Every structure is written in C-alpha cells, then in structure tokens.
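In this view, the complex is presented without one of its protein chains, the others remaining in place.
Our next item is subunit A:
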Amino acid sequence: MAAAGGAEGADGGSALWAEVRALLPRAEEGLTLALSGEVEGCVLPLLRRARALLYSPPGPPGAAAAAALARFSDVLRDYSWEKLNAVPWREVGKGWRQVYAYGCLFGALAEVAAGRPQAAVRLCDLGLLLGAAVLDNVLARLVRALQPRLPRGTAPRDRPRPPRGSLPGVEGERPFQRVRPERPPPPPAVQPEEAIPHLHCPSLEHFRDNYLIPERPVVLEGVMNHWPCMKKWSVDYFRQVAGCRTVPVELGARYTDEEWSQQLMTVNDFISQYIMDENSVGYLAQHQLFDQIPELKEDISIPDYCCLGEGEEDDITINAWFGPGGTISPLHQDPQQNFLAQVLGRKYIRLYSPQDSENLYPHESQILHNTSQVDVEDPDLVKFPNFTKAAFQSCILMPGQILFIPVKYWHYVRSLELSFSVSFWWS
C-alpha cells in the first residue's frame, strides 16, 4: 500500500474517522486480539504494535502513523497469506485466518485515514473472503459504514482499464433486452422422456416421500414467488447494492480447462467486463455472496424443504452464481443435497444418476475426482464410448423455478443468457 496521501477536507476526514473508530472497542484492552487457534509467536508483536497505533494518540492517525499502520497490515497479510496457502483450505487454522482479518482491518483503517474509502472497502472484502470474523465481524460493520461514502452506480474503479467494446446504452437496460453481437446457439431440445418432472408447491411430506428419500430430481414451482429477489434483482440493482465490493470471479470457459483461473475484482468491473461485454467468459460462481453482503440475503429465503434434512439451518451453504450466457459447469457431483433456485435468465441442466458414475469417466486425480471427463454437449465417444449408456434427465430451468439435485447426482449446467442462480447445499 502506498503511504498516506492527502486526505479529503479535514472535516470530512475527521467525521468519517470518528464513525469508523466507534466500531472498535473504546479502550485498547477491549481489542483483545484473541485468536481461535494457534499461530506462530512472531506475528503477535506486530498485532500489538498495530493496535497501539490505533489507540494513542486519540483522533485520526497522522500521515506517519497511517503509513506505519499500512506497513503492519502489509506484513501481517503477507505472512498469514502464506499460511492460508500452505495447506488445503479446509485445514487452514482459524487463528491464521483471523490474523489475516486483523491485517485487513489495520490496512482498511489506514486507507480510511488516508482518505481512500474504496481501497478500504477492498481490503475489508479480502478479509471477509479469506479471513475469519474478528471483533464481532468488524470488517462487515466497517464496510457498511464506508459504503455510503462511495460513489454510487458505476463507481470509479481502483484500476482504470482501457475502454473495451462496451455496448452502447446499456445503463438501466433489463438483461433480456441487451443487444448481443451474435445469436447464441438455440437451447437444446428437452425430449419428453428425459424431462425432469415439475411440481407446484408440493407438501413437505410429498416431497420427502417421492423425491428426497428415493433421491429423484424434481423442479419445484411457485416456491420462490414471494422472494423479494424476483422483483428487485437486475444488473443495475447489483451495481447499486454491491458495485464496489470485491468478489472472486472465474475466468475461462470451464474449470477443467488449463487456462481457467480465478481473479478478484469489484462487482462493477465484473459487470462491465463480463456481463455487458462478452469478449471472454467470466463467471461469479460458487461464492457465498450473501455472507459477504447481508443486504442481498434479505432478498432470498431458505426453502422450507431444507428442514427435512438433519443439519442445522446455519450449516446450509448458500452460493451465488452470476454470469453471462455461455457459462458452463462441467458434469460433476456434490456431497450434499442441492436446491438450485433460478432468479434471472435460463439455464440448460442435465442430470445423471450416481448409479451411472462408471459410464461418466470421472477424473482420476484427487482434485477433480468429482468431475467427469466428458463434455456433455460434445462428448468424445471414441475416448468415452460408454457415455451413451448413461441415462439422463434434463430441463431448461426458468426464473422462479427451483431444481432439486439429490446428493451425489451428476449435473451439467450451461447458462443460455445472463443468469443469476442461488444454490442451497444442505444435508
């Protein structure tokens, strides 16, 4: 991070600082730096020194103190980042994730002191994405305090990019009416014998006895009717609510490709580059957006049918899937039950039973063992001859519909146009 530059007018700076400072414990002893796991002792002096900078002297930190705080942030994040990458994610110690979150907190506060609230929001998002909650989820509270101070709508980005071939007049357009440079391929036909059954608001018992227990897919209709997202969500709405927030985006046609990668960018950038302008494929996929941006969580509900599971409601993983037409999730299986709720746009989905797993040629590597090697819509039948033996069901999932994907059921998903889905993984 660069050293503290000139802040905005002193009045605005002090008022914002006071508001931000009020999010922290009043006294230094209140900021306990407690960690839920073991970390190496070498980072503790840095945490303590950074904390000391915040509490004395009172008032917004001057340029030197802000620079020192930024430096502590860099060092803490740099060191803990290596710990976050040293083992598979599920094994990462919570203590190290909290150190990372503290690093982001100190860095964000330094950016606020330097008059750069957008950079502060970005650091908060990094802490929310990679860190673990500290100080009563202070990073989320900090973002909420900063967001009103940021420009609305098409926020200026941190990194100016050369203007690409953006389509004219896209501001405020509804997604379905967006002009597309070329016609997309027509949606695949769904033959009657392979169609997934559709049901309107089945009772809990009926769903449990006919679909959950026998592990059979079904499309539920009418369940989402009163979810606020059906009326509120549009590309412009996301720009307003979440435009300045940093999210992970998948780049590349599918995650089995060599060129596939993930990148962090703001929602504004994602919309500008990959939704409005379709030079290459970007997909905001498998991201717990609703933990990061609680405002959006109020627009959705958890399907009642999830109560038929044994797990707690808090254990349900809710993911956002937001992207242009043409995003593909290769055929794969997940270890939990899934409700895939379609809010915007349509998706072509194909399902294969786990009993057909052998005919689907899963990858042998450990990382991709839950993914098939076969490209569902263009299978190489020379390499994968038994693929034709596998029976499947399919549907075109429309807005307002929820697809029940039983546990371990193989599924392939392709968006037919701009699409926003919400998935609920439950047990």
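One rule holds for everything that comes next: a residue touches a chain if its C-beta (ideal position, glycine included) is under 8 Å from a C-beta of that chain, and two chains touch if they have at least 3 such contacts; residues count from 1.
The rule is simple: contacts and distances are computed from a predicted model.
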item: From "DELLA protein", "Nuclear cap binding protein subunit 1", "RCC1 domain-containing protein 1 isoform X1" or "CASP-like protein", the hidden chain's UniProt protein name; value: "RCC1 domain-containing protein 1 isoform X1"
item: Residue of A:E19, A:D74 or A:D334 touching the missing chain in the full complex; value: A:D74
item: Options A:T32, A:S203 or A:S261, residue touching the unrepresented chain; value: A:S261
item: Sole contact to the chain not displayed, among A:S56, A:Q191, A:N225 or A:Q366; value: A:Q366
item: Per the touch definition above, residue among A:P45, A:P192 or A:P214 touching the missing chain; value: A:P45
item: On subunit A, residues whose C-beta touches the chain left out of the figure; value: 1-2, 40-42, 45-46, 48-50, 68, 71-72, 74-75, 79, 82, 85-88, 158-161, 259, 261, 263, 365-367
